[in-house]
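All protein chains of the complex are present and in place, except for one that has been dropped.
Moving on to chain A:
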Amino acid sequence: MARSNSRPLSPHLTIWKWGPAMAVSIMHRVTGNGLATAGALGLIWWLMAAATGPEAYATFVKCATSPIGYLVMIGLSWFFFQHLFSGLRHFVLDMGAGYELKNNKLWSIATFIASLLVTGLVWLTIFGKAL
């Protein structure tokens, strides 16, 4: 963009006091772009491996169930639920509701609690079935 570098920028992340609404907004972008890159590539890898044959699928499963694989999958599943719940929050805000300070703060925090709870529940189900 054509702008002089000597002109001051408006205050950005460094100057504001962190609050739940700010955190949930930033996390929506972080999780969205994480899912759009790592998540989408993982999905395509899984589908392509399944389409290619048993050996390619075995390679995928070997990588996915390695310690790093589990870390990535658990991280992405948390990203997924965080993006899902803050996406649902967006639908409510899009309707013009939930802007009162108290409610906004409450539901911002609720997205984090919900995403962590559901992520934990899903992995408990998976590991529970394996036992």
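Here is the rule we go by: a contact is a pair of C-beta atoms (placed from the backbone, for glycine too) under 8 Å apart; a residue touches a chain by one contact, two chains touch by 3 or more; residues count from 1.
Everything that follows uses one rule, which is that contacts and distances are computed from a predicted model.
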Among "Autoinducer 2 import system permease protein LsrC", "MBOAT family protein", "DNA-binding response regulator" or "Succinate dehydrogenase hydrophobic membrane anchor subunit", UniProt's protein name for the complex chain that is not shown is "Succinate dehydrogenase hydrophobic membrane anchor subunit"
Which of A:Tyr57, A:Tyr70 or A:Phe112 touches the missing chain? It is A:Tyr57
In the whole complex, what residues of chain A lie against the chain that is missing from view? 1, 29, 32-33, 35-36, 40-41, 43-44, 47-48, 50-55, 57-58, 61, 80, 84, 87-88, 90-91, 94, 122, 125-126
